[in-house]
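Sharing a structure with you now.
For this depiction, one protein chain was excluded, whereas all remaining protein chains were kept in their positions.
Let's turn to chain A:
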Amino acid sequence: MSFVEYGDTIKDGDTAIVFLGHESMFPVKVQHGSVTQTKYGVIRHSTDLIGKKYGSKVTCSKGGWVFILHPTPELWTMNLPHRTQILYSTDISIITMMLELKPGSIVCESGTGSGSLSHALIRTVAPTGHLYTVEFHQQRAEKAREEFREHGVEHLVTVTNQDVCKNGFGVSNIADAVFLDIPSPWEAIGHAKSALKAEEVPIKHVLLGLGKWFKKFVRINGASYQLSGKKINRSTFPCKVRQFCVHNSVFLGLKI
């Protein structure tokens, strides 16, 4: 198993998703000898999980049952431990399409945060692309690296612990797309430009999230014009998904 390749059976070391019911699931690290407590009883990894097919029903000690699911970036987004506010799949979908990401794309991201978007980007650019993600908080950067390792995707991502506004992405003239979701995105636009591939790439995409910074986009426009002098194509799309239960998310983007 990995987050970029489906596996059929649960193995020692996998990250699996335990599904208890509607809107009720959690991730679990599969390990020989481990046990996991659920409200339906105990799950013993060695006997109940390892070797079973993903999608199987597992009966817990108290008699109730759960389903064990193969992890996907979407399931991860719904279940990951939050270290910061995260992006949900609705916005991630639009970002992925607007940045025209596909296998082989090179993409830069900052900040890494809790890795929600990161996992989705890695999944989309695999197996030949790469994600360069920058996080200025040391523990978060380290935690992200650890998770990418556990999820079998470390070869597709480079986490750099620095301030993107001061030091950029750590790469130059390489990216097809850049995504910024930081407190002052206009300070990083210059670095975004240098990270992007030079002339040969037809359209360069830089997306800046999030709704809460709406007013500050005014300043971004000024900065953009000064830097490139080129006519910039601007469009912004807040996107809401109405599930017939809950959830709204707002997204704002800019395309260079």
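General observations
Here is the rule we go by: a contact is a pair of C-beta atoms (placed from the backbone, for glycine too) under 8 Å apart; a residue touches a chain by one contact, two chains touch by 3 or more; residues count from 1.
Everything below uses one rule, namely that contacts and distances are computed from a predicted model.
A chain of the complex is left out here; the name its UniProt entry carries, from "Trafficking protein particle complex subunit 2-like protein", "C2H2-type domain-containing protein", "tRNA (adenine(58)-N(1))-methyltransferase non-catalytic subunit TRM6" or "Ribosome biogenesis regulatory protein", is "tRNA (adenine(58)-N(1))-methyltransferase non-catalytic subunit TRM6".
Among the residues A:90, A:114, A:133 or A:160, only A:90 touches the chain that is left out of the figure.
From the options A:137, A:155 or A:197, the residue with contact to the unseen chain in the full assembly is A:197. The missing chain, though absent from the display, is touched by one residue of A:36, A:105, A:133 or A:160; that residue is A:105. The chain not shown here touches chain A at positions 4-6, 8, 19-23, 40, 53-57, 63-65, 67-70, 72-74, 89-90, 92-94, 96-98, 100, 102-105, 120, 123-124, 126-129, 197, 199-203, 214-215, 217-218, 221-222, 225, 229-231, 234-246, 248, 252, 254.
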